[in-house]
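With one protein chain held back, the other chains of the complex are shown just where they sit.
So, subunit A:
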């Protein structure tokens, strides 16, 4: 199974981003996705900087390098920037909005379908394959059972499926809004946000009034409070034919996380218990750690 590194979902400084990828270039990763997927206002790197970094990274390591597009396209400027990303000429693109699918299919370019595209059944996946999708990251709420049913549906209908990449580790991206919740928490208007989210390299924790961590605010994106961790499911995922596991960047200790997945990939027994939530994979509320509540 391939190990992939998803795009950075948080707003980090230019230096932090450059340092991070210098480190990632030395890791046992098969695919590295990069680019801004959450907020077009984030400008630590311009589109040309991202494309330049992607090409440098491709030279510096053996991993396939993919550039990821924005998930929620609202303004005309965002659409034209996405068009430029799709027109980059040599790098594979991850489409996170149907706009990217449209641009890429018009150009007859293959692409990766990201987790914010709504594809939940084999017919829908086949439609996107027809448009050029060669690898697919299902929505994070898809369970193992749903994906197995989808594989069965594809077999029954003689439909082929793209490579399957599962979101296996990191804060789950749960929702996108026009409103910036980080700016709101800081009492700033969105159009004068002052790039305040750069002060929160792993977002802002949102807790209930009883102190239970519930979500993570990350600009216009709402994420899980829990870090999803599917390392213990590795054998099942291999058996069912998952092609790749996505690890979503955090600000610290990514090397250690990659090492744990790499060790299991190389034959070490996966741990029975891991930190983090895995409810979605088991068809339960995503926030749960199912072993903990005895649902496994």
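Everything below uses one rule, namely that a contact is a pair of C-beta atoms (placed from the backbone, for glycine too) under 8 Å apart; a residue touches a chain by one contact, two chains touch by 3 or more; residues count from 1.
FYI, contacts and distances are computed from a predicted model.
**Q** One chain of this complex is not shown here; going by its UniProt record, which of these names is it: "Pyruvate ferredoxin oxidoreductase subunit beta", "Cytochrome bo(3) ubiquinol oxidase subunit 3", "Ubiquinone biosynthesis protein UbiU" or "Coenzyme A transferase"?
**A** Missing chain, UniProt protein name: "Ubiquinone biosynthesis protein UbiU".
**Q** Of the residues A:150, A:168 or A:227, which one touches the chain left out of the display?
**A** Selected residue, touching the omitted chain: A:150.
**Q** Could you tell me which of A:59, A:210 or A:253 touches the chain that is not displayed?
**A** Checking the options A:59, A:210 or A:253, the one contacting the hidden chain is A:210.
**Q** In the whole complex, what residues of subunit A lie against the chain that is missing from view?
**A** 71-76, 78-79, 82-83, 97-99, 101-103, 105, 116, 118-128, 131, 139-141, 146, 149-150, 152-153, 172, 174-179, 181, 184-185, 189-191, 204-212, 214-215, 217, 222, 224, 279-280, 283-287
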